[in-house]
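With one protein chain withheld, the remaining protein chains of the complex are depicted in position.
Going in written order, the chains are labelled A, B, C, D and E, and every chain counts its residues from 1.
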């Protein structure tokens, strides 16, 4: 099985970092192929960048040279998830979607923790879009910056640990860590936190593998049926060609 | 006052059509400036095209030569609405947003009518994103195609009339018509339907004018504060420059 | 255009105060006509008074000597809003309704701030009635009294400022100020608060003007269609006559 | 125990009819005292009339000559329910509130049936205000008029029976009959309908008796605490005096 | 009238305690019959124990020697409530259900207070199951243990009082006390708390008496219709016989 790990931002190092986490959990026969978008933000951190990244992700996904069996979105905002599900014939899974699903299977009421206050409503909207607000009603942001994790990892980790344990004491039965910045920090923190900390990457790989194994057919009706015969202007030729193709 | 009427698709004729409707309602001192995106679908009708259009709309909005006092999105899917509100210092209003708001002021329970079954969940999600599902709980699609409105306008209009009146008899107290295809057909149908039919274009212009008059400051915190100092790759130079500017 | 600014309480000074705010924002051709109810509370501050005021507002609205093109309710509880929409052939807009709508166009998640803890559930119910709880999920009350604003305006203003900024830091992207007591205080506070503070009066005027311009027909079916041929006892003669009129 | 059965409309015959139903179920020691409002609609059937009736009900409740232990609102729209709970020191129960509560104890998913399409959104809003939309998600209106029940009671009853059974077949596990018009028809129809039909009057009496027996104290804080020291103009002297009384 | 007070746990002393509270409020002609389950937890405090108790409660209810007119569940988790309503031909009422219903009739926004953090999500789910989350949105747990109430009742009571008053100051207009541990403590605390404290036992008895008096028929369709002709293995003979009986 060939999984395309597609990073909607333009920083291959982040792709590689998520890929490492993904490979650590993938099944023996699963090949993780990395792809990084060609245009857009270095790191998606705003609504504007996320909107641009959707275009980049679609273009990258629809113009891959090699076929793939499923796509995992290597970004916590589940960028372009529904559009990719509409466009592609193969399963697509988002990191935060996967983490939220996992949280619902090990808790009744979970929290999502991210970095930076402006991300809080964006993740709350994403959870609502997934329909899971009643299961993951709490979204909070650490007051740290990504730089804090780079420059003082042990201090940052301690702040993360205290924050997670406080969330647990306030009733969170699992905690989704949303953001590439947490990679590598969840494991050492987990041992002293009383509830599971959930990283989306391994869950997303497992869910993608599951969907490939289930061999569900692509919907032929509804809002996720593939477009065809669509006219466009000014797009990358391969993307435009894909839009105007005959009914598959 | 200068309103940018920005069409996220790439068909200037549709821009012009919405602009005509907008100008018919604009205040005397309001200038409506048309803009059509440079890349993307001819007519947005799928999730894929809508995602691509968000990039195009942002690029167009952020790279206009002339300043403008507010932006009206000339598309029924309110494409990139939140991202534009984040990016721009001026008010932004979406067509369907404006129509939904209007519906809430003349009804307790409204319906939205569109064309094509695949649009139904997309509009239902948009209404939910606006938080108005309890006010506009019904979303339905005419079984006609845009071609039907072109080739047999009187027949299509009669189908539209019957559908609207049935929705009214089933409890819709106002009906939002979502889609450029309805332009020009609402007025003749209205006279024989017992509840208001709502077109988003004039409402959006009036709301944009209202927001300009209210002179509310741009938020400096939260998820709609403007990005700055953001690194990117492969974007149009003006867009990239805007992302990496100093804090405004 | 002639807007009836109807105050459901019985204190003309409050009517005049809201009217001043309304006139400052009205379009050149808009005449603001003040009306104050003939019976009821001096200042509506309880459920009982609000219920009585609904009768007073209906009687005042239906027995005006001069015609008017729209009605703006000069009270933050949107008293009798739906009943007025049912009764009148012209548009009706409430102050808090208008402020909430405005908040949804400049934020994703807003707060409403009022005075006095007993108002908190009343406003929360009003927001729910408007269907906007997911957009304005936070309702809080300053611990000040109206007297504090009169006797120590600068101190009160500082408390207001601190409260608003705290709400912003907790994620409110806009703040609706609900209550006549805030009039005149929002502007000086705004300059040092990082998110927009929203006063309902100018927004309500602009929305009323918009609805007049849109010329939507009055619903002939549903719960907002006008009553007719209704028998009553003991009401003001003009009100009783209006209820028993033939179908308009 | 003395229960005030207060009819917010002005037709004593309806009060008497509800009182008969209430007395048939009341406990031996319960005296049902009838009161009919002095002003307002003969029969409340619109939002306007319901708003006026709230004032009438408050005036009647607060100016009774004789004390009473609880108040039952003899109207299906639960007119002024919250305001009465705020104003009075004794328990208050609404007919539809009581019927809805009863429905939740004998079903998981109930329906409410009324007469006249304009009542449908009004009852749906009332159910939402009571917080019970998920338990009573269906509200429908018979296409009959009150006259049909008077002129052809057997025919109307058969229509009612068919409608109820259809609702049951569609999943309603109990049916609330909302409207005085149904009085006397539920019992004969019940025997051939497969789910319970619920009349609010006996339930409201029993709930009022329960609340009297529970002797819960009146809230001293929150939005249902009694008003005091409130200034007013133009009200009935007893009502005005009650509003301006010292803290009880 | 004969009410079966069925305790789903296996501690007769708790049954007796709830029965005392129930009898203090029951109508003169109401006989309260105590029943304690034969197997299960001494005190239900976990999901596992609650699930086991449902079986025990059904077996006890369906194998009583003497008939009864209604069943009151003497446990705060409303254990097996829907299953008992399905199985039995007589009304069934739960303690917390009754307390929640009572709270909705004396407040607009109530809180539920329990003991032990693990109970918080369990009660929140129960409130959601009853459809009352919007009316009782707050669920909190005292940090005391049942032992604290036994060993230092006055100290525990003071903690309870402070907690209740804080909830009231934060907007709770009534407080449901959920847990047998609070029995006997509510009354002394009530006098110094500004909102009603609600104990489920008397309310449940009154609601059961009400349902008996209303004589609603058992549903013959839907998910609460009685099972019949059901095959089973390994159950208590009387329970198995009841399941396989002919249609009643």
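In this text, a contact is a pair of C-beta atoms (placed from the backbone, for glycine too) under 8 Å apart; a residue touches a chain by one contact, two chains touch by 3 or more.
Here the structure is a predicted model, which is why all the values come from computation and not from measurement.
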Legend entry - Shown chains that the omitted chain touches within the full complex: A, B, D, E
Legend entry - Chain not shown: contacting residue from E:93, E:106 or E:119: E:119
Legend entry - Sole contact to the chain not displayed, among E:215, E:230 or E:245: E:230
Legend entry - Sites on chain B contacted by the missing partner chain, in the whole complex: 117, 120-121, 124-125, 128
Legend entry - Hidden partner chain, residues of chain E it touches: 10, 38-43, 45-52, 54-56, 58, 80, 82-83, 85-87, 117-122, 125, 128-129, 221-225, 227, 230-235, 239, 243
Inset, instruction - Write the list of chain D residues that the hidden chain touches. - result: 108-109, 134, 169, 171, 173
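The rule is short, and it goes like this: only the chains that are shown with their structure count from here on.
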Legend entry - Chain centre separation (chain B, chain C; CA means) in Å: 27
Inset, instruction - Please report how many Å separate the Cα centroid of chain A from that of chain E, as a whole number. - result: 43
Legend entry - Distance from the mean Cα position of chain D to that of chain A, given in whole angstrom: 52
Legend entry - Shared interface positions of chain D, touching two or more other chains: 82, 85, 117, 120-121, 125, 128, 221-224
Inset, instruction - Specify the contact topology among the chains shown, as one of line, ring, star, complete or other. - result: other
